[in-house]
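Here the complex is missing a single protein chain, while all its other protein chains stay put.
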Amino acid sequence: MRFRFTEDQTLFRDAAREMLARHCGPEVVRAAYEQGAGAPDAWRHLAEQGISGMLLPEAQGGLGLGMCELILILEETGFAALSEPVVETVAVAGPLLEECGATALLARWAPAIAGGRARVGLGLDGQPYVEGADRADLLLMERAGELHALTPERALLTAQASVDGARRLFTVQWAEGTGTRVAQGEMAARALARARLRATLGTAAQLIGLGARCVELAVEYAKVRTQFGRPIGAFQAVQHKLVDAFAALAMARPAVYRAAWSLDRGDPEVDLHVSMAKAQASDAATLCTRSALQCHGAIGYTTEYDLHLYMKRAWALSRAFGDSDHHRARIARQILGD
Amino acid sequence: MRFRFTEDQTLFRDAAREMLARHCGPEVVRAAYEQGAGAPDAWRHLAEQGISGMLLPEAQGGLGLGMCELILILEETGFAALSEPVVETVAVAGPLLEECGATALLARWAPAIAGGRARVGLGLDGQPYVEGADRADLLLMERAGELHALTPERALLTAQASVDGARRLFTVQWAEGTGTRVAQGEMAARALARARLRATLGTAAQLIGLGARCVELAVEYAKVRTQFGRPIGAFQAVQHKLVDAFAALAMARPAVYRAAWSLDRGDPEVDLHVSMAKAQASDAATLCTRSALQCHGAIGYTTEYDLHLYMKRAWALSRAFGDSDHHRARIARQILGD
Amino acid sequence: MDLHFTAAEQAFRAEARAWLEAHVPKEPLPSGDTREGFARVRAFERELFEGGWAVVSWPREYGGREASLVEWLIFEEEYYRAGAPPRVSQNGIFLLAPTLFEFGTDEQKARILRPMAAAEVMWAQAWSEPNAGSDLASLKSVAVRAEGGWKLTGQKTWCTRGAFCDWIYGLFRTDPEARRHKGLTYFMIPLTAPGVTVRPVERLDGDEGFAEVFLEDVFVPDQDVLGEVNQGWSVAMATTSSERGLSLRSPGRFLATAERLIALWRERGDPTDQRLRDRVVRAWMDAEAYRLHTFQTVASLQAGRSIGPESSINKLFWSEMDVRTHETALSILGALAELDTGAPDAVDGGAWLRGYEFSLAGPIYAGTNEIQRSIVAQHVLGLPRDRG
Partner (left out) sequence: MDLHFTAAEQAFRAEARAWLEAHVPKEPLPSGDTREGFARVRAFERELFEGGWAVVSWPREYGGREASLVEWLIFEEEYYRAGAPPRVSQNGIFLLAPTLFEFGTDEQKARILRPMAAAEVMWAQAWSEPNAGSDLASLKSVAVRAEGGWKLTGQKTWCTRGAFCDWIYGLFRTDPEARRHKGLTYFMIPLTAPGVTVRPVERLDGDEGFAEVFLEDVFVPDQDVLGEVNQGWSVAMATTSSERGLSLRSPGRFLATAERLIALWRERGDPTDQRLRDRVVRAWMDAEAYRLHTFQTVASLQAGRSIGPESSINKLFWSEMDVRTHETALSILGALAELDTGAPDAVDGGAWLRGYEFSLAGPIYAGTNEIQRSIVAQHVLGLPRDRG
């Protein structure tokens, strides 16, 4: 038992963090929020750093790594509120095609994914909207236990405005045609179930990062904002609120890392572990948004200040792929068996 | 609409408060806790002040008043942690016998109740234990929708130790015999339902008083206990915790008073109102115990200090006649109709 | 105690309900914190005034109908029950007006109150400055004596709907020697005065509901000073006390929200999910408890007690209840919770999301809940001053 990332893994993470700080600062997120611009520079650098292809087989130009390697980076993309489909494209698409046995399709798309030239939109059952469907190069859609692949032009997209302006949600309507079906049967069902776990866990990791960003902003603000002749961060009411948020995050984080391990190793309890990760991360991140906003006061309640960019993403992701109520109900069925 | 007690009612309350301060101080509660002594002086004075007979008909030597008059005094008996069956004897017994049409029994017991010479034990369905059964002069027991009356000698009592040493809980086993049945049929069922409401509401009122006592002890302690060169009551963490408890109590109190009104007037929503009163009072009082103990620190965790006497009573009563979960489920059925 | 409404109160309710049913727009108006919505709500408030319902508790000479406080609460219940929009005249009629009634000259009352009630002149508060939020007494804007009045210079911020209003009111330092709470004076300032610049600030929900107001040598005549010179703090505190007390958030608003939540639950809730069902019950109970508590407060006011620092308990309660209620609604909506106004799938046009965002401001505005807790601790519980 050694619950610690390797130095390589943390160096990889540090590099991603640094890159995101440079190419996905608040001004980039703001542009994505206000103009739907995404973060193309950061997206390109993700590929250059070898991240986009991390989960692709080496035979396809990928690194053949797992969620244990990617999870720290996903956390960073949350911290930066990266407005690009990194979960769908990097964490889900490759493994899904591979596990479906869609070798040809994988061979066709792997180079583009690894090279940062393709964005994937993901439509899983139970998720009403596909994020970034309009800018996707490939849509991977679940329907009746089958996996279908299509390009956005073959679908009717209806935009669904999100509270987070940088999230581009769409209802995707499409007709099965020859060539959309990628996989069916047992194998597809299993691969799609794992895809759902990957998407859920990736979202949980981003929530941890988003929560950390909200707390960080609040801590920095509380150090410099002065009222009653001292920084507001010297008041117990402010201190303790931020500590509770920080502590919730600290306790949720290992659950996210553990689920990554379980996914990679095909642990029989991986469902339970992913649900726990998402439930804890959703609640912790939501608490972070509440505490951070309250400690900011009115300034945090404006769109001129950066906090809202991270807070709104956290609100949205806390419910994407199941909110904490949903996942606790799943856990109940598994551990209480009723 | 005038949601305010009359001056007479508050003067009555003030007199009871003063009497209880004199005859049911912490040392009396402690004796009840440690030796099961009850509070006989306070019990006698309740009668002398006309409180014991408040709800009895004037024809029976009572005052013919209602819960609106009694509720403030029940709150005070909570504040004092009076270890006597005031809810059972004063708030429930008389009206129950009257509403059952048990005229003869009422005529027999009313003078003793009004005179403070009788204590009543109450065994309602759903309540596994009878408080004070060993010291009761009369047991009023519900069985299969009927009301029975018996003396403790005719029953087998099994003591059930409570966390609150001053609470004398008993399992009461008894055989129906001639003469135990007081009432049956529709009338008995209705009267027993109202008895349950009275007992529940009386308990809610006591919880409000108990919560207030816990907060008061903590506030007084926080003013005098000094750490880091100032009273601990000057720390935001202490202040805010006590304020939250105090505020919860302030918001629960009107719900208790309203339910008393609804009971007296036979309001069609009286069930709803009593459930709301008990749910709010139970949660508020429990919060008060938590905040008060935390603000006291270690001293509050000893039996040498008084806090535990009030805290344990609040724990016990918060679950007597249904905890807040139970009552919210009742409310759900009524307001959501599902 | 008498918890039945009197025949007169019932008649008042029936009359209010009939009028509101006839006049409240069937389609909800756009948010009063947008320019368009502000204009439309303002137009509705003019109708309200014509109907005699704008300021029911005021004297008749200013457009009121001298209703009792209980009747005012009844009106509020009916107002929100009818789906009428939050008042954009709020910060005039509920915040400034009580101060005017208490401290205003006859000339000021005659000049200001009726146009305020009629939504002819719209008022914004200008309490905060960039460096004076919770610590209001640290404000820095100044007023210096000038012929027949004062010259005002400084910056005010978080002026609600300031970009759409006509006048603001706030405190300025008139005695530079005096410290903190002393030497402040309460001014009323037309935003059209030379030297005033208004910059709209976007709120969390994207509405331009805030403004920053910059003042540079703005001349304000003596007649627009409210109360005594250098006594502004106590004059203002009367206002913030009513702000925190009854008038800012009457129970009617939350009762209506709770009813909407129950309707949402019935329409979209999973009936087998007792956890959420329980949260719906809690939300309903909270609103009901706040209503009862308010009727109790009103009865106590009628008996001659003043509202005092206990009003901070109201603020704590309604602001946190409002957040919980909206959180519950968003939980019912699940994956649809994030949909904003304009999304085809948005339930009720995204009203619950918008309501959630607005609810998050509740623990911040009108004195943060941290400040409120310290007020209750020190002025109700009698605990020592913290070092704040």
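Lettered A, B and C in written order, each chain numbered from 1.
We adopt the following convention: a residue touches a chain if its C-beta (ideal position, glycine included) is under 8 Å from a C-beta of that chain, and two chains touch if they have at least 3 such contacts.
Treat the numbers as computed from the prediction; the structure is a model and nothing was measured.
Trainee: Specify the residue from the set B:G64, B:P128 or B:G179 that touches the hidden chain.
Mentor: Touching the chain that is not displayed is residue B:P128.
Trainee: Of B:E27, B:E153, B:E186 or B:E304, which residue touches the hidden chain?
Mentor: Residue touching the chain left out of view: B:E304.
Trainee: Which residue from B:L197, B:A316 or B:I335 sits in contact with the chain not drawn here?
Mentor: Within the whole complex, the residue contacting the unshown chain is B:A316.
Trainee: Spell out, residue by residue, where the missing chain touches chain A.
Mentor: The list for chain A reads 1-6, 9, 68, 215, 219, 222-223, 230-231, 233-236, 238-240, 242-244, 246-247, 250-255, 257-258, 261-262, 265, 276, 279-280, 328-329, 331-332, 335-336, 338.
Trainee: Mind listing the chain C residues that contact the chain we can't see here?
Mentor: Touch with the absent chain occurs at residues 272-275, 278, 387.
Trainee: Could you list which residues of chain B touch the chain missing from the display?
Mentor: These residues touch the chain not displayed: 127-129, 158-164, 167, 169, 171, 226-229, 232, 235, 237-238, 290, 293-294, 297-298, 301-304, 308, 315-316, 319-320, 323, 325-326.
Basically, only the chains that are shown with their structure count from here on.
Trainee: Quick check for the class: compute each chain's Cα centroid; which one is farthest from the centroid of chain A?
Mentor: B
Trainee: Please list all residues of chain B that touch 2 or more other chains.
Mentor: 235-236, 240
Trainee: At least two other chains touched by the same residue of chain C: list those residues.
Mentor: Counting only residues that touch two or more other chains, chain C contributes 370, 373, 387-388.
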